[in-house]
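A single protein chain has been omitted from the complex, and every remaining protein chain is retained in its original position.
Labels for the chains are A, B and C, by order of writing; each one numbers its residues from 1.
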Amino acid sequence: MSALPVIPEPRSTSVTGRIAPQYKRSRSPRTQFEMLAWLFMRLSGIVLVVLIFGHLTVNLLVGEGIHAIDFGFVAGKWADPFWQFWDLAMLWLAMLHGTNGVRTIINDYAERDAVRFWLKVVLYAASALIIILGTLVIFTFDPCPVIDGVRHVADYCPAS
Amino acid sequence: MTAAPAEPASKVELPEGAGGGSVPSFDVTLRVRRYDPEVSDEVRWDDFKLTMYGTDRVLDALHKAKWEHDGSVSFRRSCAHGVCGSDAMRINGRNRLACKTLLKDLDTSKPITVEPIKGLPVEKDLIVDMEPFFQSYREIMPFLISKGHEPTKERIQSIEDRERFDDTTKCILCAACTSSCPVFWTDGQYFGPAAIVNAHRFIFDSRDDAGDMRLEILNDKEGVWRCRTTFNCTEACPRGIQVTQAIAEVKQAILARQF
Amino acid sequence: MPTKPAGTLYRGREGMWSWVGHRVTGVVIFFFLLVHVLDTSLVRVSPETYTAVIGAYKNPLMALGETGLVAAILFHAFNGLRVILVDFWKSGPKYQRQMLWAVLVIWVIAFAGFAIRHLSLALGGH
């Protein structure tokens, strides 16, 4: 475990004032969102165990481990639709899981509404960006790109 | 009905030394966190050196400090044996009832620190504003709601049905659980374990017909889903209520209702 | 307004500290993931850039960092499973403490296994 946890002071005793007058639970229309998010955390967690452990094993432990990772390694994996799907699922689940987790944490600790709002905007933007980017990379990835007119050749490339 | 036990013997040999011997005395330092906005905005720690006895509780030490040293030390208390819920406070860093914590069970070689419970606004010394706590309690509709006819005699309830919610009927609303919850500390908006425990007491009472309404209330942004199973509440509960278990049961009841 | 009272740290027990650990590791993994997706995207740019950046992972310092990350993932994953059991298994709350010890044991074993293999590969080189 890293950095010792700092459990922040309750919002009520800080300069923003007492809870008592502020004690207004938002009477927003009830939705199932929090429940679904909670369920999703658990379901995605279980699936992620499989995906991530598989990922780690293949990338870091099998064969030569991290030394084997280079362009060719990645390209070789993504030539296979199985790994394409695997990494895609991992990307989406991990990002959604992580984003929701961080959302909870922001909700917990951001004191003022405005701060909370902007932190979440940044979070969602970053997540969306990463998810889109990652998805594009996996799908549009060409394992045998032509760079500067030179075709990159490897054994997993279809014979041209 | 269990059969009446056999008539006990008129005379028995008693075990040697039953009931314990004489009571030892010892010295402790009680370190109390003081805060009185009438005097100063500063918070400070006051030390009291006290001679106490083996059967004394932290409450006795606080009384001694107040009665013999500094009358302005302020704290709530009433029953002095763990049934009224007045004196939940943070003793050596953990929530407990002062009247149920024996000094001899603590490390008396070091000062014993006493602070108000966290997450509720401190009013003076160990006294906090309990209103937000009771507000949450009231919001879960803590009363039996039954449709249909009132029976002329009592409602029938089987021993098993009665047993189902026994654990959560023990709550004394002391707030030790809610104010030990790291999620409650963050913004004080979470319903908190005590409210959920009291909802559980009715949700699982076979005589009650409003379980759905309570589940609906707790299926909220600030409801059960905020619980992160940190178990501080269960550890803190002076009545030994399995609080986290009760919360888990409520979560499952909400899920079961949805799917 | 009252000044912030400098209270002591709450002395929670296994349940609280495991949650703190879970939260911290969750955030750490999340930020790593952001970076990791970015660097992996470099495969789109060119094999050379990617290989160059990935090369950075191969230096011993990064290897150590990566080991830490795996430690975090392992803890988060095992403890996540414990949390799920607490939530859904009838006796989960009762055995949460034992399960935490189990998590830690499995975590140490898994991590030791990984660290030996990974570090020997990463540091030992060819």
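By our rule, a contact is a pair of C-beta atoms (placed from the backbone, for glycine too) under 8 Å apart; a residue touches a chain by one contact, two chains touch by 3 or more.
Here is the rule we go by: contacts and distances are computed from a predicted model.
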- Under which of the names "Na+/H+ antiporter subunit G", "Succinate dehydrogenase flavoprotein subunit", "Sarcosine oxidase subunit delta" or "Branched-chain amino acid ABC transporter permease" is the non-displayed chain listed in UniProt? "Succinate dehydrogenase flavoprotein subunit"
- Thinking of the complex as a whole, which visible chains are touched by the chain that is not shown? B
- Selected residue (touches chain absent from view) among B:Glu115, B:Asp187, B:Asp205 or B:Glu222: B:Asp205
- Write down which of B:Arg94, B:Lys170 or B:Arg228 is the residue touching the left-out chain. B:Lys170
- Note that chain B touches the chain not displayed via residues 1-2, 4-6, 8-15, 18-22, 36-39, 55, 63, 66-68, 70-72, 74-86, 100, 102, 123-125, 127, 130, 134, 138, 141-144, 150-151, 153-159, 162, 165-166, 169-173, 202, 205, 207-208
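Convention: only the chains that are shown with their structure count from here on.
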- How many Å are there between the centre of chain A and the centre of chain B, using C-alpha atoms for each centre? 40
- For chain C, what residues touch not just one other chain but two or more? 1-2, 5, 7, 9-10, 83, 87-88
- Query: Considering chain A alone, which of its residues make contact with at least two other chains?
  - Reply: 7, 9, 13
- Message: For the complex, give me every residue of chain A touching chain C.
- Response: 1-3, 5, 7, 9, 13-15, 17, 42, 45-46, 48-49, 52-53, 56, 60-61, 64-67, 69-72, 74-75, 91, 94-95, 98-99, 101-102, 105, 126, 130, 133-134, 136-137, 140-141, 145, 147, 152
- Within the complex, which stretch of chain A touches chain B? 7-13, 18-20, 23, 25-26, 28, 30, 32-35, 37-39, 108-109, 111
- Could you please specify the touching residues of chain C with respect to chain A in the complex? 1-2, 4-5, 7, 9-10, 17, 20-21, 23-30, 33-34, 37-38, 40-41, 43-44, 46-48, 50-51, 54, 57-58, 63, 66, 68, 70, 72-73, 75, 77, 80-81, 83-84, 87-88, 114, 117-118, 121-122, 125-126
